[in-house]
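Only one protein chain is missing from this complex, and each of the others stays in its spot.
Order as written gives the chain letters A and B; numbering starts at 1 within each chain.
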Amino acid sequence: MDFSTFLIQTLNSVQYGLLLFLVAAGLTLIFGIMGVINLAHGSFYMMGSYLAFALSPVVASTLGGGLITTLIIGLIIAIILGYILEWMFYSYLYERDHLQQVLMTYGLILVIEEIRSLLVGDDVHGVPIPDWLSSSIKLSDVMTYPVYRLFISGVCILLALGMFLVLSKTKLGMMIRAGSVNREMIQSLGVNIKFLYRIVFAAGIAIAALAGMVAAPVSSVYPGMGQGVLIICFVIVVIGGIGSIKGALIASLFIGFIDTFGKVLLPEVAGVLVYVFMAAILLWKPSGLFKAGS
Amino acid sequence: MTQDQAKYLMRGVKLTKRWGGLVAVNEVDIDLALGQIHAVIGTNGAGKSTLINLLSGELPLSSGTVELLGSDVTEKSQPMRAHLGLGKSYQRNTIFPELTVLENCRLSAQSRIQKPWHFWQDGQRCKVSHQRAIQTLEKTGLSTVIHRQAGLLSHGQKRQLEVAMCLATEPKVLLLDEPLAGMGADETDRMLNFLISLRADHAIMLVEHDMDAVFKVADVITVMVNGSVITKGSPDEVRNNPEVQSAYLGESE
Partner (left out) sequence: MKKSQLFFLSFLTIVLMALPFLGSEYSVDWMTKTLIYGIFALSLELLVGTTGLVCFGQAAFFGIGAYAVVKISADLITPDAIYLLPISMILAGVFALFVGALSLRTKGVYFIMVTLAFAQMAYYVIHDTPIGGGTDGIYLYNKPSLFGWSISSSVEFYLFTLGCLLFVFILLGLITHSRFGRALTGIRINELRMRAIGYQTYNYKLMAFVISGMIAGLAGYLFAVKDGFVNPELLSWHLSGAVLIMIILGGLGHLRGAFIGAFAFALLEEFFRSEAIFGSFAKYWHLGLGLSIIFCVAFLPRGLFGIPSIWQSKLMGTKNASVEDQE
């Protein structure tokens, strides 16, 4: 493999890993703080992509705006949706055992998939890359790399930084981190748990949806996209350690590399590699790499 | 009988447990002799629970050795130690609430004759475990409620069942972690008399917070503070020890 191919694959790995991180971060927080296994999390990623697909023509014609406007509007919609879903559905899951959560969120996946099917059908769609991001930069004489993919990584890094800042520097972040380690403790400290949960939930879903929105132009928009991301994100959360953002980031990057390079070097076993990796990590550390709250 | 002549059924030598930089148990020696109730007391965080878990096998040692009935069990898991004759009862209730009192004890007794390959015979028809369970429950004073669902017992009865389950495996050494937790005065007396009746045939280690109870039944008392043993002796010796008085008894008065 020559250097520029290696560089391209590395950039792809990082981009894929960061995208996965956005989805996995929400998942690990929801799990760590509320103790809820959310099988439907992948569906929110899918919803983001479909939102991008549905909104971009509307935004273009009525507001004259481009991608950024679409992202902002989509984010707002996703936050509202997340808030409503938490209130209507997820808040009932907190006291239930894991099996019930798994099944109820599995039912939710089915419902969301069919509603999507009803509203927008089952076709594969594309979302156009805006002009100002559609060029490529030169890496060598023959190889170029699409700017849009760098943009995706950029957005993810921004969001990740934002997350780290909120979690480590703000009071809200401190409550969230404390809550992921010991739920009862923060309750006794007088924190309004319901409200905290709702925020964490809406944020987790919104970030996953944003990841879907940003990824739509390169991965295209199709019915099964949520499932693939979901399973991988569960693997990431388990490897990284439930409730650990740092763990989710490191695991996401690892998986990004394994999956990307795997597909290039060993295409037949690429699908299996990720799971082999997970099995190996869990045998070494049965509770994942990092503890909750880190 | 003096300490030297006593037959030691379980010994812990220089038991140490470190959690990262924190030393929870620091080179503690403990001997459990047949016919003796050895109580371990100490303030909260003194390391008593950690000590009992090191002896039972639930926590791995950082250093030190454990000997049970003459053999070294330092590397042996908890189920293996149970087979060699170690029984433990827990501070919180670990009974099986959805099963009957009888089944709770029978399942305990069954661990001695597990025979998992006998899949055609109903476990509850196993005569040996059934007999042992009935006998243990009679000894513990729970004969009247053997068919009741364990979750419906009173707290005191649940604590009794907790000890009964431990006894059903016919252990020689008993590690009792706060068996009196949450009990009222009558229940406490009943339990203490019961422990005294067990004394002759077992080596008993008792971790307890109830000082009156401890001084009533213990033959030997070990006092722990911050993971180390500060003194060990008969109840009178301990009561009159100035260090103990200042570190523990004096403050709690």
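Note that a residue touches a chain if its C-beta (ideal position, glycine included) is under 8 Å from a C-beta of that chain, and two chains touch if they have at least 3 such contacts.
Quick caveat: nothing in here was measured; it's all calculated off a predicted structure.
Set against the missing chain, the residues A:11, A:102, A:193 or A:264 yield one that touches it, A:102.
Touch with the chain omitted from the figure is made, among A:84, A:161 or A:276, by A:276.
In the complete complex, the residue from A:59, A:215, A:235 or A:251 that touches the missing chain is A:235.
Contact with the chain that does not appear here is found for just one residue of A:8, A:24 or A:37, A:37.
Where subunit B meets the omitted chain, the residues involved are 56, 58, 77-79, 82-83, 87-88, 90, 94-100, 103, 107-108, 110-112, 114-124, 126, 129, 149, 151-152, 165-166, 168-169. Where subunit A meets the missing chain, the touching residues are 31, 37, 92, 98-100, 102-104, 106-111, 113-115, 117-118, 231, 234-235, 237-238, 242, 268-272, 275-276, 278-279, 282-283, 286-288.
The rule is simple: only the chains that are shown with their structure count from here on.
In this assembly, the C-alpha centroid of subunit A lies 49 Å from the C-alpha centroid of subunit B.
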